[in-house]
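With one protein chain removed, the remaining protein chains of the complex are shown where they sit.
Coming up: subunit A.
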């Protein structure tokens, strides 16, 4: 890691002010992606602004029919929340499948969504559930937020404050983990709200998380795994690497989506 100065913000206002005044600044939440990236010298900010303790980014609560989760909530906090378990149990199960217990104690939902790693779990839930990303200045619909590998609609210095999840009728998550990293080799989040089915796939797409519209249409009206038994995404849009080639990933996307549809109200994590 190159040298930098550390700053701890005590309020959202202070964090934004620090960002505006400091050179080459980056926000630090749990740091479980940022610090490894900095150790590899793939990022070299001159100033880190610690936002993990901001009161504005904390808390999990219901507002109308919307589950609002503060951006600084850890994966452990989401996985252990009785409110999340009651309203969107698949989301609690997803959070509990990230990394390992030590990682879940520190890594945050906002950090994961802002980073938009193509194999991260949260983007699948955010996109499938049609969540809104609430920032310091606006609300961004999930369909507009994710813009390719590690790319999002966030502007320079824009900070995620919370994610707002409309509570669906039901949802399920199917994940096939890379056994070493526990990132998704392929994972699929299926949700039903107002009769509409939305399927979001992570870990597999060349451009990161994507909606699998062919599966959505096949599952519309009757969300049964048998309806997508022979359906696979086009493999030329899928990642191919040492862990899995595109054809294998296309098959995995089919498998995890069927499992998600078979585990509505929960998850299948393998």
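Following the convention adopted for this analysis, a contact is a pair of C-beta atoms (placed from the backbone, for glycine too) under 8 Å apart; a residue touches a chain by one contact, two chains touch by 3 or more; residues count from 1.
Here is the rule we go by: contacts and distances are computed from a predicted model.
Undergrad: Given the choices "ABC transporter, permease protein", "MoaD/ThiS family protein", "(2Fe-2S)-binding protein" or "Oxidoreductase", state the protein name listed in UniProt for the chain not shown.
TA: "(2Fe-2S)-binding protein"
Undergrad: Applying the definition given at the start, please give the residues of subunit A touching the unseen chain.
TA: Here the touching residues of subunit A are 1-6, 8, 28, 31-32, 35-36, 38-39, 48, 50, 52-53, 76, 99-103, 105-106, 180-182.
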